[in-house]
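Shown here: the complex without one of its protein chains, the others still in place.
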Amino acid sequence: MWKWFHQLASPPHFYRLSAILSPWLAIPGLALIAYSTWQGLFVVPMDYQQGDAFRIIYVHVPTAYLSMMAYTIMATAGAVGLIWRIKLAHAVAAAAAPIGAAFTFLSLCTGSIWGRPMWGTWWEWGDPRMMSQLILLFLYFGYMALRGAIDDTAKADKAGAVLALVGIVNLVIVHFSVEWWSSLHQGQTVFRRGTMDAEMRLPLLLMILGFTLLFGSMLLRRIRTEVLYRERRTRWVREMILSPRGGS
Amino acid sequence: MNEPAREIPGIFAGLVATARRDLLLAWKRPGDVLNPLFFFAMVCTLFPLAVGPTAEQLEFSGPGVIWVAALLATLLSLNSLFLSDFEDGSLDQLLVSPQPLPALVLGKTLAHWLTAGLPLVLVSPVLAITYRMPFSVVGVMMLTLSLGTVSLSLLGSIGAALTVGLHRGTALLSLLILPLAMPVMILGANAVSLAAHGDVYTTGVWALGAYAAGSVSLAPYATAAALRISNE
Partner (left out) sequence: MDGFAMGGYGAYVWSCFALTFVIVVFSDWRARLRHKRVYRDIEVRLKALGDRE
């Protein structure tokens, strides 16, 4: 088990393996997304309260879910890198941040577009989830800005890990304080929970699964770039690039 | 007879010595303490000019404005927390000292709170009264501000430690700390608002107290780790 783990965490091994793995995540992911997009847009009957606008949840929920998952991955990988000094973990954290920020931005945009016909406003300050997501986006920006400001990669890794860990503790507090705050101001009704028909729920679950697989493949691509850049002076990179077959 | 081993001062002595040194430095350079206070007062002056000076507007916006201004003033003072120590090399002395670094960091943060947070708390009633805040509410505001500025000093010390020695440090520090500081401001400003409306405000105060207690016990470790990383 440990041997296998160490092998996986060794950069050249990971670099080779991820090239094989990536399409195996991307293809089923895209297929699932295509299928459930078709289902969600055309097949599933419309919601009796929200009409066809509810179809936005088929992109809103997966992006919101991944925005949080990416942050969890970023903080966990940062902690692993900090504690066990595994270099690959830091590459994972660095790669997760821009994807997480993109998904957070998307979940905010889709939530806002949903809010326009439902609440009659593009932006509802009183909605606790919108506020939490906005703060999450700021945390991503802070993380990426800190990394960008530090030239030394090893230093940027560790500083970023500390920030991500402080951020994840804080996100829990953000969640509760924002809930409390919006309860004071009688926040608007949010996406309804628990009352979805199975017919509507199945495409959503498939969509979440599809997006997760796609996210995995996007993450792998960025980790590969990070690994390649960090290992640019090593022998295996030189041998791979100068070999007659070439790498990618 | 063996010579007795040179005695190493305890953790508490280290904490107090660090705090006393920073307080002494602040005493010699009163501008560093006064500038954030002037900034605080000026931000509080901006809002009535921008929003309007009627009694209802002032009463309505007072708690929020004072809290936002306090947050920004604290942020302004945080940049210098480790900067001069970094520049003159005394930060390296902290890092190699036999006392645990988190304790020394706590001492520095304590000094920062005494020179930046506490003055804000003491000045805030004057500004609150200009915003027509009743005296009973002023007490709640001072309580939330003192708990809140403790948390802000500690949170800010993490950010200051992460950005020490970076060229674009100041703007970056704000970018890192503001999202982290939002819960503190939400709890504090809304507790004061609730008190102003005669509602139950204790939830906010307790939560702020819990936040302050949590940051006193956890933040020094994060700051110490960040300082070691920044000074590798």
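The first chain written gets the first letter, and so on, giving A and B; residue counts start at 1 in each chain.
Keep this in mind: a contact is a pair of C-beta atoms (placed from the backbone, for glycine too) under 8 Å apart; a residue touches a chain by one contact, two chains touch by 3 or more.
Please read these numbers as outputs of a predicted model, since none were measured by experiment.
Q: Shown chains touched by the missing chain?
A: A
Q: Return the single residue from A:V59, A:A75, A:L88 or A:L206 that touches the missing chain.
A: Touching the chain that is not displayed is residue A:V59.
Q: Out of A:F14, A:Y71 or A:W114, which residue would touch the omitted chain in the full complex?
A: With A:F14, A:Y71 or A:W114 as choices, the missing chain is touched by A:W114.
Q: Determine which one of A:H6, A:H185 or A:R232 touches the chain that has been left out.
A: Within the whole complex, the residue contacting the unshown chain is A:R232.
Q: In the full complex, which of A:L21, A:A79 or A:L106 touches the chain missing from this view?
A: Checking each option in A:L21, A:A79 or A:L106, the one touching the absent chain turns out to be A:L106.
Q: Check each of A:R129, A:R147 or A:R224 against the chain that is not shown and name the one that touches it.
A: From the options A:R129, A:R147 or A:R224, the contact with the absent chain belongs to A:R224.
Q: Which parts of chain A face the unshown chain closely enough to count as touching?
A: 37, 41-42, 46, 51-53, 55-56, 58-60, 63, 98-99, 102, 105-106, 109-110, 113-114, 116-117, 214, 218, 221-222, 224-225, 228-229, 232, 237-238, 241-242, 247-248
In the analysis below, only the chains that are shown with their structure count from here on.
Q: Would you mind pulling out the distance in Å between where the CA atoms of chain A average out and where those of chain B do?
A: 33
Q: Okay, in this complex, where on chain B does chain A touch?
A: It comes out as residues 155, 158, 162-163, 166-169, 172, 175-176, 178-180, 182-183, 186-187, 190, 193-194, 203-204, 207, 211, 218, 222, 225-226, 229-230, 232.
Q: Spell out the part of chain A that touches chain B in their complex, as residue ranges.
A: Residues of chain A touching chain B: 82, 135, 138-139, 141-142, 145-146, 149-150, 154-155, 158-159, 162-163, 165-167, 169-170, 173-174, 176-178, 180-181, 184.
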